[in-house]
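There's a structure below that I have some questions on.
The complex is shown incomplete by one protein chain, all other protein chains being positioned as in the whole.
Per-chain numbering from 1; labels A and B assigned in written order.
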Amino acid sequence: MNEARRSPKDAAYKLIGGRGGRVEALAKVTGRATYADDLRLPGMLFGKLKRSTVAHGTIESMDVDRARALPGVRAVITGADLPVRYGILPVHQDETALAVDRVRYVGEPVAAVCADTEAIAQRALDLIDVSYARLPAMLSVEDAFAARVRLHESPKFQGNAHRVVALEFGDVEAALAGSEYTREDVFYYAGSTHVPMETHATLADASDGRVTIFVSHQAPYYLQQILPKVLSIPPHALRVVVPYVGGGFGGKLDPFPDTICAAKLAMLTGHPVKITLTREEVFYNHRGRHPSLMWIKTGIRAGRIAAVHFKAFLDGGAYGSFGTAAAYYHAALQPTTYRFETYKAEVVRFYTNKPPCGPKRGHGTPQPRFTLEAHLDRIAEDLGESAHELRARNLIAPHSKTVNHLSVTSCALDECLRRVVEASGYAEKHGRLPFGEGLGLAVGCYISGAALPIYWNEMPHSEVIVKADRSGKISAYSGHTEIGQGADTVLSWIVAEVLGVAPGDVTLVLRDSDSVPPDLGSYSSRVTMMMGNAAREAAQKLRDALAAAAADALEAEAEQLAFADRRVFVASDPDRGLTVEEAIARAETRQGLLSFTGSYTPRPQYGDFKGAGVGPSPAYSYTACVIHVHVDADTGRVRPQKVWIAHDIGRCISRVNVEGQVEGGVYMGLGEALMEEMAFTREGLLRNAGLLDYKTPTIMETPEIETFLVEDPDPEGPFGAKEVGQGPLLPVPPAFVNAVYDAIGVRFDELPVTPDKVLRALERGSKRVGPRGVIAFPFPEPVRVEVPQDAADRAV
Amino acid sequence: MTKRVISVIVNGVEREILTAPERTLLETLREDLQLTGTKFGCEHGECGACTVLVDDAPALSCITLAQLCDGKRVTTVEGLVGEHVEVVREAFAAAGGSQCGYCTPGMAVMFHHILARAANGEAIDPRRELSGNICRCTGFVKILEAYERSTEIAQRRGV
Partner (left out) sequence: MQRIEPFELLRPRTVAEAAQLLAERARAMVVAGGSDLVPKLKRGQFAPDALVSIADVGGIDGVSREGDVVRIGALTRLRALERAREIADLTALREAVGVVATPIIRNMATVGGNLLQDTRCRYYDRSPFWRDAVGSCLKLDTDICRVATSGGRCFATLCSDLAPALVALDAEVTLVGTGGSGTRVVPLEALYRDDGKDPFDLRGEILARVDVPARPRFSRYRKLRIRDSFDFPELGVAVVIEPVGDEKLSVCVAVTAVSPSIPVFRNEVKRGDLHGIADTVYAALKPMDTLFFPPAYRKSVARNFLLGIFDEFLAAR
C-alpha cells in the first residue's frame, strides 16, 4: 500500500489530531472574512428576480416594457433570453434559469432586472405584468400520483413519477415467509430546508470579455461545467471565485437562477451585476430535504435480520435537482450498519408543484435511517430485548460486504454503541425513568465522499498542487470550498504536518478557478477524504524532493531524515540538519521549480447493477447516539436534556473541527425532530418563508452534547480520517422519537414532533401518531441482484 | 424622503453621513461606510446576525433607522476595542466558536458586551444573553465554550 496512505494507529503527530484553532478563525471573528455580498465593483448594478405567484400554469403573457422604461433600469430579461435547459445531474436537464412558457412552483423565477439601485430594481419588478393560465397544482405525493396533469414529460414512468428505484438482493418474500417474526410500520419525515445564515449572493462581471462570477456556492466545479453551456460561452471564458461561504448544508450546490441571471445581465449591460437573495427567496430556492412517506417490513429469524423490505415515496418538488441521487440514497445505506440476509428497496420520487427538493445534510439517508431505527426499536420491544442488544448482535462487521454490495472497510460502530450506552446509562435507565423522562438510542452511517462523480469520467475528484520556492514559501493550491466545515484547516494542517512546518507557514491559494486545480466541491462529505489525500500526496512529493536534496547536503540517506520545526535533520542526530528554506533552495537548484501535484480518485469495489453507483464510497463513518428527553406535561414540549454521541471518525485531523461538526449535526437533527418543516398553503405558497416563522432552534433549545470520537484509522482516509459533516445528524431524529416513546409511551412515526401533537396524544391516550398508510404505486419488477458471495461475516 | 447629514461616531471615528430617513443602520454601515463586517441573515430582526452596539447597548442594525443614530456611538465588529477584544478573539479561535463565520460578528459583539458587564460584577447567564443570535453550524456548544474560556482569560488578565 502507498506509504502516503498508511496510517499507523500509534503514530504521533504534531498537528493532526490536535486542538489548534482554524486557520481562518481570526478573519471570521474580526469581521474581515469576505463573503459574496461584501464584494462590490465599480459601476455595479443591482439585480432582482421576478417570481411566479402561481404553483402551476402557463405564461399567457409577460409585458416588460414598463419595467424597461423605468429610469435607472438597465436591462430586463425573460425566459427567451436564457432558453438553454440544464440540471445538476446529467440525467435530467429539466430547468431553465427563467421559466420559458410554464411555471411549476410558486417562487419560480420568470424574469430578471438590473438597475442602478436595488430599490429601482424592486420597483421595476412591480412594473412587469405577467398573466398565467393556471393548471391544477399537485402539492403532495398523493396529488402527484393521481396525476391529473403531468409536470414534465416522462414517458418511462407513470404520471408524475420522476424516478423509480426497485432493487432486490436475495429473495425477500421467501425470507419473510421463513421468518419467525415479522413486523411492518409506516413513517413520515417532513421536508425541511438548510437555512444557512448567509443568503445566496452572486456578483457577476463581464466587463473584460470573460465572465467572472463571485458566488456563495459549495461546488464551483459544477458551475464551471454547466454555466458556459447555459450562457453560450466557451468554458475557458468563465471564471468562478468562491469567497467564504456562510453555510451551505447542500443548499448551495445547484446552479441557481440568481447566479445565471446575474451573469447574463452582466454580459448584456457590460456592468458588474450583484444579485443577493432575500431570506424569503432563499426559502423558495430550497433544494432541501425531501418529504418522505415510508413503509418498512422486517423479518427476524434466529435473532438475525432475515429480510428488510422498504418502500419510500418522495415529494420532490417541481424539478429534478439532485433528486435521482436522493431516491437512490433512500435505498443505499440502510444495509451499511447491519447484516441483512436479504433486502428489497422500492423508491419513487414524484414531481410536485413546490420548490424543488435536493440535497440537505444527509442527502436522502436521514429519512430511511429514521424509519429503520424507529422500527428496530419496536422490534426490540416486541422481542423483549433491549434496543442496543438487538443492534449489537446484528451489526455489520468491519471489512465486509453489505447485502447491497457496498464494501465496508473500517467500522468502529460497536465501540460507538458501547460508548454511548455506557455514558448514558441506557441499559439501566431505559424503561425505568419516571413518566415524562426517556432515553432513546439509534445509530447511523454515512459515506466519506461519493465514489462516482456526477459527470461520469475517470478523472481525479480532487487535485492539489503544493509548491515551494527559494523565498522559503510553501504554497498549497486547492479548488475546495470553505463552507464552515473546516476544509481550509484540513488542507493547511495536512501539508504542514507532512513538511514539519506550522500552519502559518503554508500559504493557501484558493477560491479562484483561474488559479486552482479542479475539486468536485463540498458535498457528499468528500473533502477531507479526497482533497486531504490529494494534499497529502502532493506534500509528500515535495517532502521527498526536499529530503533528496537535504540528504545530499547532509551526507545522509533520505530515509534517515526527519521534518519538524521548520527543519530537515538527521533523526538520530538532530543538530545535523538544514532549515526548510535551505532544503528548498537546494532542491530548487537541483530540479528547478518545486511544484507537485497530488490527486485522488476513489476506486472502491461495488456491485454491477443499475443503481449500484450510488452508495459506494472510499470509507464509511459510523455514529451512535443516545438522547435524554423530558416532556412537559402541561404544554407537550419535548425538551432534549442531553445528547451522547459517538462518532467513528477514523482519525481527527482537527479535533476541534470534528467535534464542532458532530455538535452541528446533532443540532440540525434536533431541529428536524423538534420543529423544522416547510409548510405550504393550498395555493403552494410557503407559510413560513422567514426566520421567525420557520422554526430553527436557538441556543435555549440546544442541550448539552457529550461527544466521543472513536479513532480507528481508516486505511483509505488521509492519516486515517473519515467524514464527519453529515453522519452525526443521522441517528439523532430516530433516537429522539425513541426517547419520546420511553418518556410517555407514544410512538411518533412522523416528524417534526411538535408540542401540540404531543399534548393531543397525551389527552387522547393515543399510542401512536403517524401516517396511516402509503400509496399504492405500482413499482415495476425490481432489478434482482444476488446477495454477495462474500457477504456478512467474510472479509473483503 | 429628505436626506439629511447625520453625525455618528462609528468605531470611534466621527462620520458625517448623508442619509434618507428610510435607510437602516445596516445599509448605512455596509453600503455608505463599506463596513461589511456586520452581516444580515433575515433583515427583519429575527436572527441576530446584524448585531452592533449603539451607545454600548446591543441593537439589531437591520431594523434600526440610521437617522435615529444621529449623535450616537455605533460599534461594529470591526471596531471592537479595549481589553476584551483580544480575549474574545483568542477564546473564539481556540474554542472553535466559529465555523462558517456568518453569525460570528454578531456573536463577537455580544461577547464583548457581556464580558464588559461581567467585569462590572454582573452575574451573566451566557445562554440567555446569546439567545438572540442564531447559529446553524455549531449547535452553540463551542460558542458557549468560547465564552467560558473568555471569562477565564479575562480573569487571568484582570480585565
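Miscellaneous remarks
Just so it is clear, contacts are C-beta pairs under 8 Å (C-beta built on N, C-alpha and C of every residue); 3 or more make two chains touch, one makes a residue touch a chain.
These numbers were taken from a predicted model, which means no experiment stands behind them.
Interface note: of B:33, B:60, B:77 or B:137, the residue touching the hidden chain in the full complex is B:60. Although one chain is not drawn, the whole complex shows that of A:91, A:133 or A:692 it is A:692 that touches it. For the chain left out of this panel, the touching residue among A:133, A:177 or A:700 is A:700.
In the complete complex, the residue from A:119, A:133, A:177 or A:459 that touches the missing chain is A:119.
Where chain B meets the chain that is not shown, the touching residues are 1-2, 20-24, 26-27, 30, 40, 43-46, 48, 51, 57-60, 63-65, 67-68, 110, 128-129, 131-133. Take chain A: the residues that touch the chain left off the picture are 51, 53-54, 106, 117-119, 122, 276, 278, 280, 633-636, 675, 681, 683, 685, 687, 689-690, 692-693, 695, 697-701, 754-756, 759-760, 763.
In this text, only the chains that are shown with their structure count from here on.
Centre to centre, using the average C-alpha position, chain A and chain B are separated by 31 Å.
Across the complex, chain B is touched by residues 19, 21-22, 24-35, 37-38, 40, 194-199, 244-249, 278-279, 483-486, 656-657, 659-661, 663-668, 690-692, 696, 698-700, 702, 705 of chain A.
Of all residues in chain B, only 30, 34, 36-44, 46-47, 49, 76-78, 88-89, 92-105, 108, 127-128, 130-144 touch chain A in the complex they form.
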